[in-house]
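Below is one structure, written out as structure tokens; the observations come after it.
In this view, the complex is presented without one of its protein chains, the others remaining in place.
Labels run A and B following the written order; every chain starts at residue 1.
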Amino acid sequence: MDKARPSIKDLHARLSQGETKSVDLTQQSLDHAKNSDSLGTLFLSLREGRAMAAAEAADQRAKQGKRLGPLDGIPIAIKDNIVMKDEVATCGSQFLRDYVSPYDSHVVGKLKEAGAVIIGKTNLDEFAMGSSNEHSAYGVVRNPWDRDRVPGGSSGASAVCVAAGIAPLSLGSETGGSVRQPASFCGVVGVKPTYGRVSRYGLVAFASSLDQIGPFSWWVEDAALLLQVIAGRDERDSTSAAQAVDDYPQTIQKPIDGLRVGLVRDFTATDLDAAAEKNFSTAVEAIRGLGAKTVEVSLPHLKYAVGCYYVINSAEASANLARFDGVRYTSRSKDHGNLKDLFVNSRTQGFGVEVKRRIMLGTYVLSAGYYDAYYGKACKIRHLIREDFIKAFAKCDVILTPTSPCEAFPLGAKLENPLQMYLSDVFTASINLAGLPAVSVPSGFSEQGLPFGLQIIAPDFAEGRALGVAHHYQQSTDWKDMRP
Amino acid sequence: MKPVERYEAVIGLEVHAQLSTQTKLFCGCATQFGAKPNSNTCPVCLGLPGALPVLNRQAVEFAMRAAMATHCSFVTPKAAPHKSLFARKNYFYPDLPKGYQISQFDQPLAVNGSIAVQFDEATRKIGITRIHMEEDAGKLLHDSLGQDADKSLIDFNRSGVPLIEIVSEPELRTPEEAAAYCRKWRQLVRYLQICDGNLEQGSMRCDANVSVRPRGEKKLYTKTEIKNLNSFRHIQKALAYEIDRQITCYEQGEAVVQETRLWDADQEVTRPMRSKEEAHDYRYFAEPDLLDLQLTSEWIAAVKQVIPELPDDKLERFRQEYALSTYDALFLTQDQQCADYFEAAAAALSADKGEKERFKEIANWMMGDFTKALKDYAGSFATTKVTPKHLASLVELIATEAISGKIAKSVFAEMFQSGQTPEKIVTAKGLQQLSDEKQLRQIVEKVIDAHPKEVQQFQEGRDKLFGFFVGQVMRASQGQANPRLVNELLRAVLSK
Partner (left out) sequence: MDVAGNRSNWRRTQVVRERSAKPSFAGSNPAGAFSYEVEKMRVGKEEVLRIAALAHIKIEPGEIDHYTKNFNEILDFIAQMNEVDTKQVSSAFHPASEPSTPMRADTPQPSLTTEEVLRNAPERFADYFLVPKVVE
């Protein structure tokens, strides 16, 4: 019996040959989803009837030999901050508990065109603000490798879906590591595309200059496939890149002999758990074993990345969340005498603590008298961080770091201390600031049996290269045969 | 010196013009006025979660026209391609769906222009500080619910409509001048065909910033902002009131508070706006969902091509080419359609001597009977049944004495209603002026014979009776006798 989970390629073959049916795959996914209480609140909505109907349509196409492509009939879960027409999008918040979107996001449109079967909307930290999926208004999500631990965030549930085998693919979103970090904590593959690579139209905005939608998968080649489907210019998103989309499944096959791999010398021992450091070194050795050459690079402004990131993300978020006001489509506070109360009470009741904290921080750093010191300063530092990467990429083709400074932490461990929580973004946030692509691929386990991830960072629009490194590395390891 | 003479007013105006594009600034919803509520809205202009703005090229072009017509500079850098940035202006209000307005703050579209304002027979150049683009908000309706008067209704059809904001330097000095400035902008946006300039309907809006200072001083004193000025008359009245109010404050040793005040058109006073107690901290920052707006030299050149002859240039040309007085030229060029009509009529005149007088005649008709008729029947020079050629023909019929000036008025009235040519009307109604000397002589002699008593009185010195004889001749000829000839003949006969 094949120990490995089926890849999309395998499923594609079985579906094309009629060995498997999409309705069976979809039913399995839905049943698994409904029987996963031990993993916390994974789904905020399941599309049972509609998903089955889509699966039936896929099977019809397969019977007629008219499958739309490798994703046709494949179950996929999407994060609940990615809107879908006629489906509720809560963004993990009470404020949007009944909000039904009248339109499809761009990526949902692409998935529908590809015939993918969207089974439901996954839980997340409220409005994507968090690194542990503990800030959802609908309950926590638990790490399948140890149910007393967090899965990471904010796309925790999307990562768990793939890790637990509920669906072979899922979509999450990134602002400062919200795909890569849960991928690392849950032992799955997570991709953050180059900024602008995937349209943000229909992604509920958190921080507009940082957000990107990214795939989760078990196999790197599956992430490559999914990315190819959702990537590309969308004229409804002014920040969407016109750059042609690579054939990622093709690109990743290229061997990595002689590839120059940069190792960052600027993070100190205190940034990393000992176990994480050891895991990282082992992974680096494995990459060398595949023919890559390592070289030291310096990112001198890396230590300011988290601070810079929090100023910028909270500033943009404070504006992006101003539309949630109790007027047009959010829940509305029952106690409002006048208009001002309606706004204030609705927002106070609708938003959770972390969201309120972020909004206030953002309001503060943009406010009169403080703009230059905080937001103005952060924008300049962002520029310097970006330059660091550009200079480093003159010497190497990809840069490696651990995805996270530690393994998944216990539920509740960092809730009281937001700053501690923010620091878990130390390796990921700088990438969003610079707009670069990065992949997190499973790199082994801690002594407690918790996964680690290796982060591979590439220059603009070179996600194919990063995926290639991840692919070859994955092929050379046994981690993909492990199950939670 | 009276208090008001010891002070001078310092006025700056902010004019918002709604651009007459087909679609909104950041989405493809229609901008057409009068649609059913909330029927021209989409995720973008409603501020739904996940929606993103995409800029309307035509709106930018319209804004560029306004900037170029007032000799503004496009901002940064000095040489093309120029870059302009959009920014978020953050505040909460129920008609503002995103909780921020996409506007421009740093690096607006254009700066440092000027506009010539004709006022009181003088022309003053008023500086334009900046012109920038921004989106409009939705519309709040109050008191539409009768008994449920503690609620307001919101219609987002207007949300996202493109606006330009035009900020003047504080160089206006009187309420009349301010109204003239506003009128000039109305004229200009209509010439540029970028906005219909209707203050009452709100396609053009005006806010004023006003302060006063002792005459002769250069520094600026505290200013107040006045809103809700929805006609030229209101602009003038409100400013006059506010200037007076501020002078009174200073005279009584009180300070003028920096605040926003609403013009109450019923009470004819300004009063402080309640909702503006808290000073707004708009927390401007560059809009991350949009990239730089780039204005290339090719684009600028292309827009320049479509800018028509502007009112000031046309005014000057009319004075020169048609030998019209400034007053007449101002009237005719107030509006492009009127000016075009005049020129078409002028062109339709046969190249003949006496042309200059005929230009003046055309002008007179247009300024007089024609404008009155248009007003009475809610028409316009663009849609009237009277073609420029018809008007030219009418003027020529008078000039050649085919009809009298008096008869011409009724001919014109007929032309206006029916669209018929003046020649046809004259023929059909037999209105030709009677200029046949033999026939006229007969009528004159008949009249003279019929009134011997008056003849005698006239010859004894009652000169005023001449008019009586003229009147009688006109009556006898159904008003068609050529007045000039009648005069000559009567004089000849009566002096015998």
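One rule holds for everything that comes next: a residue touches a chain if its C-beta (ideal position, glycine included) is under 8 Å from a C-beta of that chain, and two chains touch if they have at least 3 such contacts.
If you're wondering where the values come from, they're calculated on a predicted model, not measured in any experiment.
Asker: Could you tell me which of A:Gln27, A:Ser45, A:Ser298 or A:Ser331 touches the chain that is not displayed?
Answerer: A:Ser331
Asker: Which residues does chain A use to touch the chain missing from this display?
Answerer: 98-100, 102-103, 194-196, 209, 235, 238-239, 241-243, 301, 303-304, 306-308, 310-311, 318, 325-332, 336-345, 347-348, 351, 356-357, 359-361, 363-364, 367-374, 376-384, 386, 390, 393-394, 417-419, 422, 433-435, 459-462, 465
Asker: Tell me, which residues in chain B touch the chain that this view leaves out?
Answerer: 21-23, 27-30, 36-43, 46, 54-60, 76, 81, 83, 85-87, 92, 94, 105-107, 140-142, 145, 149-156, 262, 273-275, 281, 284-286, 288, 290-294
The definition used in the following text is that only the chains that are shown with their structure count from here on.
Asker: Let me have the rounded angstrom distance from the C-alpha centre of chain A over to the C-alpha centre of chain B, please.
Answerer: About 57 Å, centre to centre.
Asker: Using the touch definition from the top, list the residues of chain B that touch chain A in their complex.
Answerer: Against chain A, chain B makes touches at 43, 46-55, 88, 90, 92, 94, 97-100, 152, 154, 281, 283, 285, 288-291.
Asker: Enumerate the contact residues on chain A facing chain B in the complex.
Answerer: 81-83, 89, 91, 96, 99, 101-103, 105, 200-205, 207-209, 235-239, 315-316, 318-319, 321-325, 327-329, 339, 343, 363, 366-368, 371, 375
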